[in-house]
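Okay, so here's the structure we're looking at.
A single protein chain has been omitted; all remaining protein chains appear in their positions.
Right after this comes chain A.
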């Protein structure tokens, strides 16, 4: 408690007569680009919840956990309820144990829909109701796709809305160092054809265009699945993508194999990848962007989701030292500008009045803006003030999210775990190791068949 007091005292001294802000509630009421009206309206309409508690469990650890704690502090101030968050790196195992044994938290934050759907099917989740579903459809960009992603069959097989998406990440991004592009005279590609031409040009200049790393401990291979999904969305209509994630279109369909081979044209070419194609599978995805910042540059481009700046070297100013461009679509395909993303969703595992009030709180633009202002958070909520984003880069990503003509969720997260978090990952590792694309796709389809 002591350091809080000191921090409050310091903030008080600094703001000298301004509104009070401290480490627990760093944004003073009425200041900043926040929608304070929505906060005030919520505080007024919310019942007095003194003495009640809301417990939230999720996969976020430091620093996301600290940011979420600040959101909870504002909720506490508005309602009088006690709210706490605990994070776990093995959240997906932990929540199953807790739910099974009957000691679940009030709200669980799922990193992907698959597990939430399983728990909903066992009757362990509480539906959020049609009102909430209608609200999401109306207020989120590409709203109906968010509702679909949060709707699962309950224990008796009927579809209900369970999952509320909060914090989304954007995967269709290519990161680069603007000054390196300037030194070499490269232009940012706006179509996939230009991107391929740029790749060839960089290689022809004797440099290495890409940094690709698939290593991620037990999850090794997932970065490649994002590549394949992004390419699927750029070579096939979204309906084909949807069919692929549900296996209506088999994994060894020529259209999927084609996407894998396009990925291979980047990742399996020794001239295109830092360290050569042989190192792709063994380079950790957290280490792979470091080539961008090496001297001389180890590579010029890195395709990765919006969270990757967390692994840039200390002191990197995103937006100046490093920036991103949209992983472009093929000019020849006429499929619009598809966006691939992922996200965490909140579901109620142990309902109470305070819990439902908290879910209401998450619908206010304020709840999103307070997270946006702390960085590392993107939202498809169309009612938020984009100026609240911590940086221009994140505001740009937020805009891509709001302006997406097609938004599709990370396909491997939609597939059954045995495929999407199993054979798809290992298959991609085999593929970059030199296996034939058709053979890899056949093997993944066989593992999918074996699940049914």
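Simple rule for what comes next: contacts are C-beta pairs under 8 Å (C-beta built on N, C-alpha and C of every residue); 3 or more make two chains touch, one makes a residue touch a chain; residues count from 1.
Assume contacts and distances are computed from a predicted model.
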Query - From "Carbohydrate ABC transporter permease", "Chemotaxis phosphatase CheX-like domain-containing protein", "ATP synthase subunit b" or "Sarcosine oxidase subunit gamma", the hidden chain's UniProt protein name - result: "Carbohydrate ABC transporter permease"
Report summary line: For chain A, residues touching the missing partner are 3, 53, 55-57, 59-66, 84-90, 94, 97-98, 100-103, 105-106, 177, 179-180, 183-184, 217, 286-287, 290, 293-297, 307, 310-311, 313-314, 320
